[in-house]
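All protein chains but one are shown in place.
In this document, chain identifiers A and B correspond to the written order of the chains, with residue numbering beginning at 1 in each.
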């Protein structure tokens, strides 16, 4: 009895191990950039991305267009299932010396990854092939560069603006064609639009820090500067930025921040967006929300306007977006560059942004795609030449999180805006050294 | 004469057994000893080394001695995250044990439909984390959520839950209690392990439910409670996925949900300070280790193994 079961167990073990090995052998060729890429003179370029749905279709269209043009290079897109906030997969692959040839990349991270030597310097390639900053919006090109070198090829972008519900405006006796331009007008409109019953809001006029109301949005709107390029340090305690945070804090006090968080915390994408349900009359949003609005509430009567400023002029915004990069250690950097160049060119951008309905980093492409004639998109395209980019720093991520913390603490009354920003500034500068 | 011979024989067998035991014991544990070394100790040793360097995952960095540890002392968020984590662990672990044991005992009664009940209690552990996070934000919505709606009905004005600094951690504890299905399964297996004969004997002695629970069930369940206590402490101190998903990694509001490992993760993977993160990990290790030693040391007093 025992012998029998013992043998049985051994057999099971052997079978299992063999299965496991066979499985491993089968899928081994999946490893990026490894082996059997060069077959009949065709180089396979692996391209990792994390786009889903229409975004993935857009990427595949660009890849197809490229592959049709190049007989000796075949780009293979691989969906990585990573999400924006987690980058372990690429990180581990680069650390292991086995990265893809091309990767989809948030431009925001260019500073930190370039500082770590994890991205291939594209400056020489660009120079050779005549790719210059002339065709791109200044912020997009800036964000792809770190310390005077090009590390990424920008492919799409976004911008933040004031979204307002025209029906709500009519309802509150405001002119739906005259969105607020100054901060004072914004406050006034917000007050008129707000309907509060007890601690519960039936409708909130405006929440400064909701959605894209980051400190970047307000600091720049108030005319502040976050970074001193010459001295190489962040200047978060710039009086204008302090002013903007003080304004947000005042707002939080006036409307009771705990009551407001009911809205902000339940916020999400899709049909539950309070802006769609009419519970929020105005907010600072990005162009990527537009397709969702169309999907969930096609008849939403809304408009967009620049983020109000204290003076009612000098409107601005800030923009981020995606890029393609060649990670350090990529097996076929030359061929990868061909694809990167194509994606960043007018042709590639047109294909991508047309399908995905995002903004191109080239003004000419936005014009071609008809964005300038669209009542909503044209507002975005208009602001882009004046848009800012977040400072390209090795500590960009830390700066981002610390700014979010500072705002969070300020509006919850945990400290004075000025001191909070001063200490955040000191903390980030200490890390920068 | 005969009995002496028997005794001798028994003693000899026992002795050979013991010698055998040494080798067999090692042999039985061999796969794990290899695995332990390869998949656990090796990476651990590497991470101790990292904690003394400025390793960034992408760059090896330099050896900087105790610099990382020194810097931690001046890191406000580090202490804040310790506070949050200890707060969570101190409340959650005991609650999870009390509720876990109580529910498991309820689920161990022999009544009709029990299979269905047991399955139901296990269900929340099967729902993906993203879904759980969204669901809770929805339920705890201060204005329209189910929870405050219910409180409203009985005349209580509910707090802002996840939006409030004061209530965010209790909310998280409340949410986490939903996931005790796994612990319940372990308790149930433990309850099933208790021989019926104990109860039969107690019944003969005329013991009531209360006496049976406190003199038989609970004492004999202590090995399992002990296990869940140790694992609960380890798990609570390493709390990560739920608050991270819930707050998109921000620990909102006002860092009240920034837990130790969340901050460690940000340092390692977002700020490229894996050396610093490793130092954090080893401090955490020491803390959990001390707690575990305390639990083990105390276990001699309250854990009863049936086998002994």
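Operating definition for what follows: a contact is a pair of C-beta atoms (placed from the backbone, for glycine too) under 8 Å apart; a residue touches a chain by one contact, two chains touch by 3 or more.
Everything below uses one rule, namely that contacts and distances are computed from a predicted model.
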Complex member absent from the view - protein name from UniProt, among "Cyclodipeptide synthase", "Sugar ABC transporter permease", "Cell division protein FtsW, lipid II flippase" or "STAS domain-containing protein": "Sugar ABC transporter permease"
Which of B:46, B:90 or B:156 contacts the chain that the document leaves out: B:46
Selected residue (touches chain absent from view) among B:98, B:130, B:156 or B:294: B:130
Touching residue (missing chain; options B:93, B:162, B:224 or B:254): B:224
In chain A, positions touching the absent partner: 1-2, 5-6, 9, 12-13, 16-17, 19-21, 23-25, 27-32, 34, 52-55, 78-84, 88-89, 91-93, 95-98, 268-272, 277, 279, 288-289, 291-292, 295-297
Interface with the unshown chain - residue positions in chain B: 10, 13, 17-18, 20-26, 28-29, 31-36, 38-44, 46-47, 50, 57, 103, 106-109, 111, 113, 115-128, 130-132, 134-135, 138-139, 141, 143-146, 149, 178, 181-182, 185-186, 188-193, 195-198, 220, 223-224, 226-227, 230-231, 234, 238, 240, 261, 264-265, 268-269, 274, 277-278, 281-282, 284-285, 288-289, 292, 305-308
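In this section, only the chains that are shown with their structure count from here on.
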Distance between chain centroids, defined by C-alpha means - chain A, chain B (Å): 36
In the complex with chain B, residue positions of chain A that touch it: 85-88, 91, 94-95, 112-113, 116-118, 199-201, 258-266, 268, 272, 394-395, 397-398, 401, 404-405, 408-409, 412, 414, 431
Chain A contact footprint on chain B (complex, rising order): 56-59, 134, 137-138, 141-145, 157, 159-160, 162-165, 248-250, 252-255, 266, 269-272
